[in-house]
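Heads up, one of the protein chains got dropped from this complex, but the rest are sitting where they should.
Order as written gives the chain letters A, B and C; numbering starts at 1 within each chain.
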Amino acid sequence: MNPVNYLYLAALLFTIGAAGVLIRRNAIVVFMCIELMLNACNLALITFSRMHGNLDGQIVAFFTMVVAAAEVVVGLAIIVSFYRSRHSASVDDAALMKL
Amino acid sequence: MESLIGLLVAAPLLGAAVLLCGGRRLDRTGHWLGTGLAFTSFVLGLVLFADMLGKDGEERALHSHLFTWIPVEGFQADAAFQLDQLSMTFVLLITGVGSLIHVYSVGYMEHDERRRRFFGYLNLFLAAMLLLVLADNFLLLYVGWEGVGLASYLLIGFWQHKPSAATAAKKAFIVNRVGDVGLSIAIMLMFVTFGTFAFEPVMNSVGETGEGKLTAIGLMLLLAACGKSAQVPLQSWLGDAMEGPTPVSALIHAATMVTAGVYLIVRSGAIFDAAPDAQLVVTIVGAVTLLFGAIVGCAKDDIKKALAGSTMSQIGYMILAAGLGPIGYAFAIMHLVTHGFFKAGLFLGAGSVMHGMNDEVDMRKYGGLRKYMPVTFVTFGLGYLAIIGFPGLSGFFSKDLIIEAAFAKGGTQGWILGGAALLGAALTAYYMTRVMLMTFFGEKRWEADAKGDMPHPHESPKTMTIPMIVLAIGSVGAGAFFDIGERFVHWLEPVTGFEHGHLPDGLSVPMVTGATVACMVLGVAAAWLQYGRRPVPAAAPRGSLLTRAARRDLLQDDFNHVALVKPGEYLTRGLVYLDHKLVDGIVNGTAAAFGGLSARMRRVQNGYARSYAVSMFGGAVVLIAATLLMRAV
Amino acid sequence: MADSSFPLLTLTAAVPAVGAIATAAVPAAKRELAKRLALGVSLVTLVLAAVIAVRYDPNGDRFQLTESRSWIADFGVRYELGVDGIAVVLVALTALLIPFVILAGWHDADPTGKQSSRWRPTQGFFALILAVEAMVIVSFLATDIFLFYIFFEAMLIPMYFLIGGFGDKAHEHGEEEAARQRSYAAVKFLLYNLAGGLIMLAAVIGLFVVTNDQLGAGTFSLQEILQARADGDLEISTNTERLLFLGFFFAFAVKAPLWPLHTWLPNAMGESTAPVAVLITAVVDKVGTFAMLRFCLGLFPEASDWATPVVLVLALVSILYGALLAIGQRDMKRLIAYASISHFGFIVLGIFAMTSQGHAGATLYMVNHGISTAALMLVAGFLISRRGSRLIADYGGVQKVAPVLAGTFLIGGLATLSLPGLAPFVSEFLVLVGTFSRYPAIGIIATVGIVLAAIYVLVLYQRTMTGPVAEKVAKLPDLRAREMLVVAPLIALLIGLGVYPKPLTEIVNPAVEHTMSDVQKSDPEPDVNPVEAAHE
Partner (left out) sequence: MNALAQAGYTTSTGEATQFWVLAIFAVAGALGTVMMKKAVHSALCLAGTMVILAVFYLANGAYFLGVVQIVVYTGAVMMLFLFVLMLVGISAADSLKETIKGQRWLAMLCGIGFGVLLMAGIGNASLSSFEGLEDANSGGNVHGLAALIFRDYVFAFELTGALLITAAVAGMVLTHREKTEATPTQREQAAQRVRDGVQVPPMPAPGVYARHNAVDIPALLPDGTPSELTVNRTLRDRGQIRDVSAQALADLAAIEQRTADYQGKALEPDTGDDAEPNGSVSANAGGKAGKGEGE
């Protein structure tokens, strides 16, 4: 089997995640979908590093994870405070950008 | 000597500048300054005349080149003067009659608080008219041409508080402008054809180009002449021009300006000689106008309008003569000069009558004035005899010569033109006798004017009578003086050329002369029968169809109104509407369309982060597709 | 004349620019100071312009007093100034008119008292006028197309504020209607000219690309491009040249304005104060016609030749259409605006007649039209400011109460109908002759325009100045000293240039010959070789 399949898988997962982000209203689920996308990217990166035979891909994936962790912290905090003020975790309730 | 030519124009121009810019402090002395400067240029003219007589025929023409006016690649317009016998004739006429009328105006305008400005305008007119006749190229002539138009505009509308006067002035200027179009097109044609528009080179190289172009130039010049000299079809302004003060009518609309057209045609005689078709049209216009004016003159009750009709008709004679070519040029100018004398005299007389009658112009309210203003009566009478061509007086000679020349053209044309001229002579006698009888004979028919005070006619002051006397002398003697031994013809011959016309066989000079006199007698008799024997009704009878048409200037104004004015108004209104609705509407419509479009497009901004995300995602898709396509290509 | 080390041209443009900033900085209380400062600056500029006119040598190189600094090296944009004869007279015209504009607008921008004391309209007004002057002068001087373009567009900003901010208070439907119309006019002006400028920008870039392909290094320098064309290094393909020409021409036709792109002018001139209206029609719009003559003909001769028939027809339509609409107007400022449209038609006619008389006439026409319109419009402005109405119907018999005003108005009007002896006649006749000698039919039709001109001028004069005195007019004061100071010199110029235009023609002629050689045209020969008059 050619490891390119890993890339196909990554692409598939990324797409699914993206679709989830667009479809779901619950902020937390949306967040999970984002995590899913990140993971898909990581998989791709790691496959690349294997293809090119050096570890830089893994390093990038590593940083991605770190950043993702930080992002999760902040994002969830935002969700919590938003819930406090609105009693809702729906992204559609934050529609202040409406004209 | 050449330098004097410049002074000739400069003197009245200076007067105009000083009087118009001088302000109130000149109000008391201004009119004498104007008159003095007019006389100055008259004296200068005499000096030059004397000098010219000193030389013989061909060397008499003087040239003075002041400066290059418009120097552009391939286009040389000079400010240069040319004083030959033709110009000299006009200079003397203009400055002489002009000076007399200045003097007359001193008395006539005495009670007008804007007299200073009036004299300023008069001087301006003199300057422009002198420029017109002294210019040595058509472009400079054009300057004078429009200059006299401006002066005439200012003077016709001098009593601007009267809407009728303002309208008449505007009408005169605009109709003249139509003629000016002709003149400027003629100049352009000359430039394209000869590469220049100075008199000498153009006339010298006439032979080197085709007749077609010359005909075009000639017709365009004729159009200009029609505008300035109130010839059919551009005659409509002259009648209304009588709104101006009477001295103006005498100087500009009888003696000098209106004859500029004749000058133009005679001056460019070489062109017309080479373009017979154009000449034919000129004669036709002349003949038509001389009848037209005469008919109008027969029906008018307003003394000045009647005289205006007569002027139109007399200039018709001149144009007719000028159209006859070398046979007629000299006679045209000669009639022009004599007409300048007697018509100016007649107008001044009319002015004197109005002066005594509270500015009443309706002849039906005159009558029996000969007892009250004898001097006016005598001078006016002499002018009257002169214009109807009473044997021995100047009109007799000049008009008779023109009629002979008309017959001498030969063929049917000759007969038609001559017949028209004869008929004109009869009509002239008729309407002038009518004026004479209604004004000075019969019992008095005076009425109180609008302010309710009865006129008590009296003789005018010396400042007014003296010029009338001088002009009367001129109108008696000038013709004989000119005609005896063909003095005038020989004087002009070097410029205009001359050839004796030969009457068609079966005609002889005495026969023509006799016919003329007979016609004159007929006209007088007819008028006496109608106005001399029985009293003149105070209210004009309804009259025949022709009479009524003639009272309305043969419907010329109605025609212009229907044919030009109304359509013009509709056109402008329509265009204003279109400009607002269509041209502007398209622009504003586009703007509105964009407004509506954006109003729809902002609906996309529904504020939901998710739908924004969709558009982002879609953008990403498009980008990837684009990159892939790029790589595939 | 050799390239002088002293940057005279830059100085001429810089003086009003600096003056504008200084004027704007004058504190609110010192209003009079601001006015005097602005007037002084404009006079200094006039002196400098005179120096240019003196230093310019008609028989010297095509472009003189040139300056050249590198600006945006990557795109070959240079700061290049230089004058040819046409630019000299137009710079002189601009510098000459601005002092009169400032004098005429002396009280137009005095605060009405409603605003707070920090409100400084006067300073702004005069600063904006000076800014416009500076930009116009640069665009006349620039020989680098990109530099020209920038100032050609930048002009719009101060003009926008002058029109929208300081409009004519007199309006039949009261103050707020006036304000509405004003902002409408300002926006219309801006959008029209921006649209034109946008298309021109595309053409400018296109030109750069072309030069970049063919000369190796792209350039905006007019002189270099002309040189390259002359040497045959630059061969623009027909279609490209036509497209570029259209891009340039559109912008200039909007600015000039040519039918049917004209409708912004009546609004702008009608709603703005008389001095600003003069600024628009006598100064700013001249950039358009000037640019047609310099850039359209200079850069794209073949394309100009190709477009000539259409342009001539458009010009002809403008002449007659403008005159006819002028006859139909009820508002005197709009009437003068439409008259200007007619005159711009004459100018374009002269430019595209491609004869030296036409070109010389068009150039003189720009100057003369500037002066005559300024005279007429400023006097009209004085009249309007007295009576507080722009409607012709509200006047009558002014000549009786204010003879001097009426007289100057009449002279301005006579100049507008180009009476011989006044300056406009010379240029108009040259244009007509130039057109006639190549296109007789068009020349004849255009000549009809002089009759229409007589009609709209005299009707205007008759309705306003003559007849019985209208009520509310009876008390009108005659011209004041300041106003005389504005009008008298203009009238003197009209007469002077009408009688003796030689000084102008001498400066213009060589430049005209250059342009004629650019378009590779020569005047049509007369049928008969002119026989030299004896006294020549």
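Brief remarks on what is shown
Just so it is clear, a contact is a pair of C-beta atoms (placed from the backbone, for glycine too) under 8 Å apart; a residue touches a chain by one contact, two chains touch by 3 or more.
Predicted model only: the values in this text are computed from it and were never measured.
Although it is left out of the displayed model, the omitted chain contacts the following shown chains in the full complex: A, B. Although one chain is not shown, part of subunit B still touches it, namely residues 606, 608, 610-611, 614, 617-618, 620-621, 624-625, 627-628, 631-632. On the side of subunit A, touch with the chain left out of the figure occurs at residues 1-9, 11-20, 22-29, 31-33, 35-36, 39, 42-43, 46-47, 49-56, 58-59, 61-63, 65-74, 76-81, 83-84, 87-92.
Simple rule for what comes next: only the chains that are shown with their structure count from here on.
Taken as a contact graph, with one node per protein chain and an edge wherever two chains touch, the assembly forms an open path, each chain linked only to its neighbours along a line.
Averaging the CA coordinates per chain and comparing them to the mean over all protein CA atoms picks out C as nearest. The geometric centre of subunit B is 37 Å away from that of subunit C, both derived from CA atoms. Remark: subunit A and subunit C have CA centroids separated by 64 Å (rounded to whole angstrom). Taken residue by residue, subunit C touches two or more other chains at no position, since every residue touches fewer. Interface residues of subunit B facing subunit A in the complex, by the touch rule stated above, are 602, 605-610, 612-614, 617. Across the complex, subunit B is touched by residues 188, 191-192, 260, 262-263, 321, 324-325, 327-329, 356-357, 360-361, 397, 399-400, 407, 414, 419-421, 425-426, 429-430, 432-433, 436-437, 440, 443-444, 447-448, 450-451, 454-455, 458-459, 462, 465-469, 499-502, 505-506, 509, 512-513, 516, 523-536 of subunit C. If you check the complex, the residues on subunit B that touch subunit C are 20, 63, 65, 67-76, 79-80, 136, 139, 142-143, 145-147, 150, 153, 157, 160-161, 163, 165-167, 169-170, 173-174, 177-178, 180-181, 184-185, 187-189, 191-196, 198, 200-201, 204-205, 208-210, 213, 568, 571-573, 575-576, 579, 583-584, 587, 591.
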